[in-house]
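A single protein chain has been omitted from the complex, and every remaining protein chain is retained in its original position.
Should a chain be cited, it is by its letter among A and B, assigned in written order, with residues numbered from 1 in that chain.
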Amino acid sequence: MLVFVINRLLQSVIVLLVMSVLVFVGIFLIGDPTAMLVSPEATDLERQMVREALGLDRSMLVQYLSFMGNALQGDFGRSFLTGQPALQLILERMPATFELVIVAMGFAVLMGVPLGMLAGMRPEAPSSRAIMALSIFGFSLPTFWIGLMLIMVFAVQLGLLPASGRGPTVEVGPLKLSLLTLQGWYHVALPALTLGLAKAALLIRVTRAATREVLPMDYIKFARAKGLPARRIFGVHLLKNIMIPILTVSGLEFGQAIAFAVVTESVFSWPGMGKLLIDSIITLDRPVVVAYVLIMVFFLVILNLVVDLLYMAIDPSSREKVRD
Amino acid sequence: MRLTRHRLLTATAFAGLTLGGPALADDLTIGLKSEPSSLDPQFHVLSPNMQVALSIFEALTTQDPTGAVKPLLAESWALASPTEWDFKLRPGVTFSDGSPLTAADVVFTFDRVAKVPNSPTAFTLFTRKIASVTALDDATVRITTTVPYPLLLVDIVNIPILSKTAASGPAPEGRTTTEMNRGEGLIGTGPFTFVSWQKGADLVLARNEHYWGTAPAWDRVVMRPMTNPAARAAALLAGDIDMMEDLPTASIADFRANKAVNVVSAPPARSIYIALDQERDDSPGIGGAGGKNPLKDKRVREALSLAIDRAAIVERIMGGAAVAAGSLGTGTMFGTSPAHVDAPRPDTERARALLAEAGWGNGFTITLGSPSGRYVNDARVSQTVAAMWSRIGVTTAVDAVAPPVYFKNRDALDYSAYLGSWGNNTAEIGTTLTAQLMTYDKAKGQGTANGGRYSNPELDRLLDEASGTMDDAARKALLEQADALAMEDYAILPLHFEVPSWALRSGLTYAARADQFTLPQFVTTEN
Partner (left out) sequence: MAAPMIPAAKTASPRRLLMQRFAESPLAVLGLGTLLLLLGFAALAPWVAPQNPYDIGALEIFDSQLPPGSVSEFTGTTYWLGTDGQARDVLSAMLYGMRTSLIVAVTSVLGALLIGTTIGMVAAYIGGWVDAVLMRIVDLQLSFPAILVALVLLSVLGQGVDKVILALVIVQWAYFARTARSTAMVERNREYVLAARCLNLGSRRIIFRHMLPNCLPPLIVIATIDLAHAIAAEATLSFLGIGVPVTEPSLGMLIANGFEFMMSGQYWISFFPGMALALLILAINLVGDHLRDILNPRNAQ
């Protein structure tokens, strides 16, 4: 167990290093960030000064080493554009992204699990077939297309929900949360729906498959034979046994959802860290991109580790099945 | 799917009812196309930063909507010598904390400019001709320039005055940029005061109760960054915001027809042009020319210009939100050659004839470099120009790339022809010509944007002479002569001037500005 954890952490370090080199070198090659940052009216001399001030006149290797040296001490450098520490910029945006993703995943679970159980219990019923057909829609259609459609219908045509932005925030300790206000929920509705639909579709499929595997088991048959009420059979016995795959998938999908928030946030101008990533890629704000990638990789590695460990704790015999 | 005017109207009205409207009557919510990179008014020369700064602070001078210089914190000025300007401060002006404005604040402000560290584009851009700033008395400031410099009054529009007391601190620059981003030291004389800022989300301002001028109409202003123009438009239609910057050209016609919104446009300012490589013989983007560069032939440049139907671009691509250009300067701009205000008419017959005359009757191929997503409809304009060039036999491919790549290629002179843009906030054509068409000289800071490497000693001489001429009439004549010279040589092909548009909910109007700033103090309710 301990060996397993250490092994995984070691691998994570390697991944972090490889990713940092890749991103750093790549963005170095694309272009000169000063071209985007410096006003076009500036003279070449002034540009040169900016380059020197940002340390861009040094060789790529020196820049990378100094970046990594600082990163090890928790300093990911300053954004070229705003001069603020890159880490701080990302952390400031993190609550918005997490709000969006948590609401989306909540929606996905609340919608996906009951529908999946329904579809799994009576696989041949027309309603189940309809659910499955819908789920194909759910994860077939690209997120951005669903988002655009929702904006057209709910924001522009019906005028029911705001098309973009985040609601007013309330400070809770160091965090700024928008979900504590009604306006906040109005704003999160469409982006969360967009992000959650694909996840709901996936959960429908996972739940259905799990239900179909559990249903023929003896204890369910036994419970039925004993004449237990259906609600108890399905609500307790069935749900308890399909919980493991659902939790695992939800956990792993949480990481996916944070990544996909990049798309959703762009469509809905949601001020999260995904939006920050796209903006930073476009403006070549290298420190922010690199910091984002490293933080995401770190987060995902930890998330996967936790999911695996939890899974091992619940079901030590079948760790290999987790990722199937 | 189709949005009828009726539906838009009901959508807006309905949204107003269900969500309680964008807010109370005295709140103004603005959808910005991009957010400021900092609140420090001396950190980064960037439009989103400038417009916030000019809501909280004021400079000695200001520009009216057309760009003409007007007094602001300086009530009047006089030249003590060709390089010494004495500014008389407006009496009775106080900062938002109630303290009076004095000459010491002005000196402190100009002093701080060069001390702000890590600036992506420092404000020294506007102070490089300034030798010293001194207080003659409490209400008079003397600015000494290194050379006779007529554009000083325009340059200092960009240096809003800070409060010395509020913006002082232990760091060399006083309050640091980081502190100012938190709102510390943001005490100005402007119509609004800082309330809060959450990066990526709302910037909130409130009315300055100590404001010396006409009180603005708004108790509270919320500036919300919404980078996606379609999303911004949707938010306005949905009643989420009261006003949006930079209305997409595709929506202008529909918005104008929609009674629920009001569209206002600024005077044209930003110039869009095509630069042509006129230096190298073997230009990278030209093919089928046997290693020669046809662009060095004036007749070819003229043919390319004649092939372009500028009016069609304005109408069909820019949605009418542009003015076809005959020069790099607009008709109202100081120094634009009057003979070149109107855009040349397209004439494909003549264009073909000129090509044949120059020996290129069978045409050649060229790649037109273009940014995608930097200027209004940039890639679409480029594709249209390419279509028009292709019709006269110059087969044109468009290389439309993301802005960082475009800038890199442009600066590395990888394009034989590229779509470019230049904003001129001085209301005088001299700066544009100096940057775009003067012989490239890194040391002298001239021709900095001359990507075609055009070089004409006569033009250089005229511009050199104009830059030090303090007499307005004489300078104007020199500039007009220079402009005419460049345009008749087809040194660069102006296409059009962007006309920035704003949309507001009906009942509101905005005194739209050539500098493209969105300044909440100029948003008013219509009668």
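Heads up, the rule we're going with is that a contact is a pair of C-beta atoms (placed from the backbone, for glycine too) under 8 Å apart; a residue touches a chain by one contact, two chains touch by 3 or more.
What you see is a predicted model, and the numbers here were worked out from it, not measured in a lab.
Undergrad: Considering all chains of the complex, which shown ones does the missing chain contact?
TA: A, B
Undergrad: Of B:384, B:421 or B:436, which residue touches the hidden chain?
TA: B:384
Undergrad: Determine which one of A:141, A:189, A:228 or A:243 touches the chain that has been left out.
TA: Reading the full complex, the residue touching the unseen chain is A:141.
Undergrad: Among B:359, B:373 or B:468, choose the residue that contacts the chain missing from this document, as touch is defined above.
TA: If we include the chain that is not displayed, B:373 is the one touching it.
Undergrad: Take the complete complex as the reference. Which residues in chain A touch the chain that isn't displayed?
TA: 11, 15, 19, 22-23, 25-27, 29-30, 133, 136-137, 140-145, 148-149, 152, 156, 252, 255-256, 258-260, 262-263, 266, 277-278, 281-282, 289, 293, 296-297, 300-301, 304, 323-324
Undergrad: Applying the definition given at the start, please give the residues of chain B touching the unseen chain.
TA: 1-4, 229-230, 233-234, 237, 248, 250-251, 253-255, 309, 312-313, 316-317, 372-373, 377, 379-380, 383-384, 386-388, 390-391, 395-402, 405
To be clear about the criterion, only the chains that are shown with their structure count from here on.
Undergrad: Touching residues of chain B toward chain A in the complex: what are they?
TA: 1, 3, 7-8, 10-15, 18-19, 37-38, 43-46, 117-122, 124-125, 177-178, 181, 198-202, 224-228, 231-232, 234-235, 237-240, 373, 402-405, 407-408, 410-411, 422-423, 431, 435, 442-443, 445, 448-449
Undergrad: Show me the residue ranges of chain A that touch chain B in the complex, using the header's touch definition.
TA: Of all residues in chain A, those touching chain B are 30-46, 49-50, 53-54, 78, 80-84, 89, 92-93, 96, 151-152, 155-166, 168-169, 176, 183, 186, 266-269, 271-272, 275-276, 279, 282-284.
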